[in-house]
Each structure stands twice: as C-alpha cells, then as structure tokens.
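See below for the structure under consideration.
As you look at this complex, bear in mind that one protein chain is not there, while each of the others sits in place.
Coming up: subunit A.
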Amino acid sequence: MSVTSIDKDYDKLTLTLIADFAAPVERVWELWADPRKLERWWGPPTYPATVDGHDLTPGGEITYFMTGPEGDKHRGWWRITSVTPPTSLEFTDGFADQDGVPSAEMPTTAVRVRLSEHEGGTRMEMYSAFDSREQMEQLVNMGMAEGLRLAVGQMDALLAD
C-alpha cells in the first residue's frame, strides 16, 4: 500500500491524503499531466476514464468521460486553478451532463496536489475539499426554494468553520 495517511475532516468537509511512491517526482507528475496515463488510474476498473479534452494551464479544462459496464457514460471535468510542473497542481473537479455542461446538482471538490522528493521516492500530498456552497445549491435546486435559501447562510457558516 502506498497510502501513508488519510485524514478526513467531517466539519470542514476535507480529505487529506499522503501517499509515497517508489518513483521520481517527474514520473508521478506524468501520471497527472499525461492524459493517456491519467485515464489509466483516474476511473475505477469498472468505469475507466477517457480523457477527451486536455488543457493543463491555469483556467484551462480537462474533460473526460467514464464508461460503465452497460456502456453508460458519465462526464466529468477539471478546471485548472494553478499548475507548476512537476510539483504542484490545483483544480476544481466536477461532473457534467451528457453534453459536457457542468452539472449544478452534483457537488464539486477543490483539489490540491503537491509532489516532493521523499526518501528517494516521491511523496504526494493530496487535499480535497467539498464546495459546501454547491452542496447547498444542490438542495435548493431540488425545489425547496426560499425556506432553504434562508437557512443556507447559517449552514454555510457551520460548514466553513
């Protein structure tokens, strides 16, 4: 197992993962930056990913779809916030509908990846935070409108703690 530690913060809705790989930083970076390599690990074996758009620059997007056992396709995207090869990558990760339009109903996560040399290999620190606002909007979209909208401010404050 390469996972060194996992820390879940249920209040802040964040996941922090540290993994150590027996490979140089550049190699681990390629797994993220090379679309052909990325699609070999991003989706689970039952839902392999195919990357069909790849612009790894700030503001750029990476788009992909995962194909399920029944041939069902599930689209997703990354919106790149910052990228510093070969050590740092930040992006927002979300879902999209069949036409590739970002879905407002599904939660998005903000992902931050840092790679560094560690004991002859590479340490990968991955921090992922749910966007609580999106989560709330998702409930609002379910048709609960005003009542919930008013409570959202307070819940947001709670989630932001």
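Just so we're on the same page, a contact is a pair of C-beta atoms (placed from the backbone, for glycine too) under 8 Å apart; a residue touches a chain by one contact, two chains touch by 3 or more; residues count from 1.
By our rule, contacts and distances are computed from a predicted model.
The chain not displayed here is annotated in its UniProt record as "DNA-binding transcriptional regulator, ArsR family", chosen from "Dihydroorotate oxidase", "DNA-binding transcriptional regulator, ArsR family", "Hydrogenase nickel incorporation protein HypB" or "NCS1 family nucleobase:cation symporter-1". Across the entire complex, the residue among A:A33, A:A96 or A:M126 in touch with the chain not shown is A:M126.
By the touch rule set out above, subunit A reaches the unshown chain at residues 1-3, 6, 8, 10, 13, 15, 17, 19, 21-23, 27-28, 31, 37, 40-42, 44, 105-107, 109, 124, 126, 128, 130, 132, 135-136, 138-139, 142-144, 147-148, 150-151, 154-155, 157-159.
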